[in-house]
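I'd like to ask some things about the structure below.
Yeah, one chain of the complex is gone here, protein chain that is, but the others are all in their spots.
Up next, chain A:
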Amino acid sequence: MAPSATIGALLPLPVMVYDAFTGQLGANPLQRAEQQTGLLSLTLILLSLACTPLRLLASRLGTRLLWPARVRKTLGLTGALYALIHLGIYLLDRGPGLLDFLQDALKRPYITVGLTAFLLLIPLVLTSRKDSVRKMGFVRWQRLHRLTYLVGALGVLHYWWSVKEDHTPPLIAAGILLVLFALRFVKKRSR
């Protein structure tokens, strides 16, 4: 299960590279690649957040699902990878000038929010190894990894602020995130 999730999550990358070299990313290829990697990142992070609710829902219906827990890490890590590529393309697009970038990051809320989400992903990636849970203790590890919700929320806000007018796609993402977050509480109460 996990290998197929890895392949599925990474498949858009070679497709994008192929598109880039054959001119199929359109007239503004950097912007297109930036938008695609951003959307992929957010999608994968939302999918990783769906794993636990899905397992719990299944168990309430009497089915024991093992695969959601197994692919969760893959989804989270590939989501972080796309975030890294997304940030890389943004920096490439801006051109050199670290100072300008920092100024932009402070001055423009949607950059601030996006960069914060990315920085919050770093501790999550660093504690994604199997032995991290053991080293940290499950409770502390779990508490840290609840940050994923914050990352998702910041990601949605970043998406919202970056579109010019049609807010339907970020609204859909926000709706999914809210449902996933709500499912957490439903589960707690019913236990």
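Methods note: contacts are C-beta pairs under 8 Å (C-beta built on N, C-alpha and C of every residue); 3 or more make two chains touch, one makes a residue touch a chain; residues count from 1.
Please note the rule applied: contacts and distances are computed from a predicted model.
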From the options "1,2-phenylacetyl-CoA epoxidase subunit PaaC", "Acetyl-coenzyme A carboxylase carboxyl transferase subunit alpha", "Protein-methionine-sulfoxide reductase catalytic subunit MsrP" or "Ion-translocating oxidoreductase complex subunit B", the chain left out of the display has the UniProt protein name "Protein-methionine-sulfoxide reductase catalytic subunit MsrP"
Per the whole complex, from A:Leu30, A:Leu91, A:Leu150 or A:Val186 the residue touching the absent chain is A:Leu30
Missing-chain contact among A:Tyr110, A:Tyr149 or A:Phe181 belongs to A:Tyr110
Across the whole complex, the chain not displayed is touched by chain A residues 26-28, 30-31, 93-95, 104, 108-110, 161-162, 164-166
